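Written out below as structure tokens is the structure these notes cover.
The complex is shown incomplete by one protein chain, all other protein chains being positioned as in the whole.
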Amino acid sequence: MPENTPPTPEPAPAGIQIGVDQWVEQADERRQRRGVGGRIAHLWELLPPAGKLAFLTPAIIVPFLPFMNEGNLFNYGVFILIYALLALGLNVVVGFAGLLDLGYVAFFGFGAYIYSFLSGTHNEKSHIYTHHWSAQYSILLAVVICALLGLFLGSSSRRLLGDYLAIVTLFFGQAFVIFTNTTDPYGLTNGSNGLANVDPLNFRAFGHTLTINSVKGYYWFLLGCVVVVLIVLWCIAESRTGRAWKASREDPLAAEMMGMPVNRLKIMAFSLGAAIAGLAGSVFAAAQTGAFPQNFSTQVLILIYAVVILGGTGSLTGMIVGAIAIIATNQVLDSTSPPNNARVIFYVALVLGVVLTLRPSWKKIAVALVGTAVFGLALHAIVDAVWSRGTSGQVTSGGFLTGVIRHFVLLPTNPGRLAVYGYLLMIVLIIVVVQLKGWWRVIAFVPTLYLTAFVWENILVENPAVTRYVLFGALLIAVMTIRPQGLFGTAKVEIV
Amino acid sequence: MNPALSQQLRNLAGLGVGLVAFMLYAVYFSPTQGWVFFFQLTVNGIILGSIYALIALGYSMVYGILKLLNFAHGDVYMIGAFIGFGVLTLLGGPLNPEIPVALLVLCMFVVAMLGSGFLGLAIERFAYRPLRDAPRIAPLISALGVAFFLENSALLLFGSQFRNYDGYDLISYNGIHVGGANGVFIQYLGVIVIVGAVLLMLALLALVRWTRLGKAMRAVSFDREGAAMMGIDPDRVIAATFFIGSALAGAAGVMFGLLFSQIYHLMGFLAGLKGFTAAVVGGIGSIPGAMLGGLLVGLIESWAKGYLNGNVSDLVVFGILIGVMLVRPSGLLGTPALQKV
Partner (left out) sequence: MRKYVVAALAAAGVAALATAAFGSTQSPSRANASASAATASVACGKTRTIGLAAPITGPAAAIGNQQVRWAKYYVKQWNAQKANKNKQIKVISGDTQLGVDTAFAVKVAKSFASNSKVLGVVGPAGSQEVVASTSSYKGGGLAFVSGSATRTTLTDGHTDGNRRGFFFRVVPNDSVQAPTVANYITGKLKAKRVYIIDDQETYSQGLANGVESRLKAKGVSTTRDSISQTASDFSSQIAKIPGNTQIIYIPWQLAPQAQAFGQQLKAAGKGSIKLFGSDGLFAPGTWKIAGSYDSFFPVDTNAGAVKAYVKAHHGDGEYFGAPSYVAAQVVVGAVTKACADGKASRAEVRKDIAKSKLKSSILGLPVSFTAGGDLKGGGFGVYQIQSNGSFKRIG
């Protein structure tokens, strides 16, 4: 390369970039592309959206073919698709229209409860409800009711500024959980036991019945739903309404001046998001053959938000990719999954993290990784010699990595307090690493990586179910502070 | 009289009328009649309300300065409660304290307040400061992330077992009887909580009104850039605000632990929501508003649990919030937000 080509620009800083027009900046980025990656990106952009969809659909199906074992398909495939649907709906509210809806999970719950009520049988407090409506009617009614509820909630946003809207929606979400959990008017919600005898999807028309009873069936049905919703949303995003949403998100006052009915747009966004959540809820209730209040708790809300934020608000592809990433992690780190998968993924993610952080310089990456290995082995040997109880613990279901771990990580017989202090120290060190630059950062990485492995082996791997939530919380913080547009979103630029 | 002040006075008048009407209904017409029952519930409500007021103060102060709803505040409260429990256990536990009880309680408070204060500082530094100029959604989502992270870290580190302060074993089961043996009964512990909360609130008011830091806080909340031009360092003032707000939450956590004994990793969630309600009802951004709001939420919850079924008390509290938001969006003692065009 000749010496006087312009240097590769620094990665864009987080948040607002002053003085650069978005389109110009994107054109600059496109011109900077080099190499094979650049060619592929160029070809991808040439594809029409239908072509992109055609590529993505097998990409979703293919990884699941080997998993067609029922349990895995349910836990991974079905949940990924349900969360993808939910993320698409939330994307309409947060990504397209820019409204922070913290009660979104209540619509999910309404959809599930309405479907369960209409297509199931249960009795409580001597009220016996035995409706066995066909799924097409109960799903339709659930979607319509949720849309109306979204309308109702959205209309309350008229008098409220951004933050207050977040508050009211948050309470709406909480009120839903409390309402279904504690009160039980006329035996409708069955309180904390939820509605349990729910029919699977029965489509009855013209004398024929189509029953979706198997996990595979739900998987295909949900896939169809996701594809249909994707197409609908893409069409809307490209339409007048979509452009109006984007305008009202960027600057509501200017949009109002240009004649867009901003209030009505907000209400429409709420309504559409709620309707999609209602659809997801109905199918979820059918797949789980039940609806329980804790299925719609704040944890689920944070999961959906993690999907949307990681994928990038406003981007449809991002929703799908985010759903796959988050829900797969969620399931791998579940208490019913074998821990060794989680361990492999953890170490791979750790190495990837180092690579991504120290990216252009291979030297630094090598030093960091090799340094950690040497440090670990040395420390282990020293502690082994000095204090035997420091290393005689067990590796929790190690699998094929047991040998390596036993020599590398300190495994005290009674981790207890040590693990707690280690965890706190690890957080401090991670913060330090983030603040440093250059070779100091590389040096700081060595104890940090080792401590992370220590904490993993001693606490985190035994409580994978909790670890994943810690991870998602940290993910939200990290994404917002480092790359607010997520993986596929567009960075916000402000023209000054 | 400026319109904002007259609006606030009208709000307070309306509130007063409502309270008196409720009192008359409760004492003379409700199924469980009687002054004693009403006053017992009121005393319980004031004790609970003091705790909510301390939490609400943190929310209000941070919102006033940064226009940020700090969802992680409830979890700072939870960590404060756990720190207090740690100190209690280290110094012998509720049944055999190694140092005199008064000193032990003081120690718990001081350590918990310092610990939560520093935690608040750290949260501000790493989760909110980089997002100072980002669109409004960004710090809110970051706050959600911090809240989730703290709750689950506590679960990971401390386990899921409820811990019990056994505060009554530590201090005393006795108390003051007002109005004879069948009258209103206030435990000594309840008195300590109310007195402690009042002292802290007075200290805060004194800080804001009479110290330079307080003046700086008021200036930064009014106009950050203008204050910076006048030589006030907004970063330091904001950090101090977070420290103080979180320290108050930590104190509230210890008080809750002493009074109601059980602490667990999710206690911050509901308490945070109620403290939040209190701050909003009282007028978010206003310190007297937060105190009033906290007291009000505590009283309403106590009355709802007493006169209605235990199930619906939370719903009632949230319902009141939504009602107030729709009728008076800026709260009881808040100033209506002006949107500059």
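Observations on the structure shown:
Per-chain numbering from 1; labels A and B assigned in written order.
The rule is short, and it goes like this: a contact is a pair of C-beta atoms (placed from the backbone, for glycine too) under 8 Å apart; a residue touches a chain by one contact, two chains touch by 3 or more.
Predicted model, so just to flag it, every value in this text is computed and none were measured.
Residue in contact with the omitted chain (choice from B:58, B:289 or B:306): B:306. Among the residues A:91, A:297 or A:372, only A:297 touches the chain that is left out of the figure. Note that of A:48, A:360 or A:438, the residue touching the chain absent from this view is A:48.
Residue in contact with the omitted chain (choice from A:235, A:377 or A:404): A:235.
On the side of chain B, touch with the chain left out of the figure occurs at residues 32, 37, 40-41, 44, 47-48, 159-162, 164, 166, 168-169, 173, 175, 177, 182, 185, 187, 189, 256, 259-262, 264, 266-267, 270, 301-303, 305-306, 309-311, 313. Contact between chain A and the unshown chain involves residues 48-50, 53-54, 57, 69-72, 74-75, 123, 181-182, 191-194, 196-197, 209-217, 220-221, 223-224, 227-228, 231, 234-235, 238, 288-290, 292, 294-295, 297, 334-336, 463, 465-466.
The definition used in the following text is that only the chains that are shown with their structure count from here on.
A straight line joining the Cα centres of chain A and chain B is 32 Å long. Residues 67, 69, 122, 126-127, 130-131, 133-142, 144-153, 155-157, 269, 273, 276-277, 280, 311-312, 314-315, 318-319, 321-322, 325-326, 329, 337, 339, 341 of chain B are the ones touching chain A in the complex.
On the side of chain A, the complex with chain B involves touching residues 14-16, 94, 98, 100, 102, 156, 159-164, 166-168, 170-172, 174-175, 178-179, 182-183, 253, 298-299, 302, 305, 309, 420, 423, 431, 434, 459-460, 463, 466-467, 469-470, 472-477, 480-481, 484, 492.
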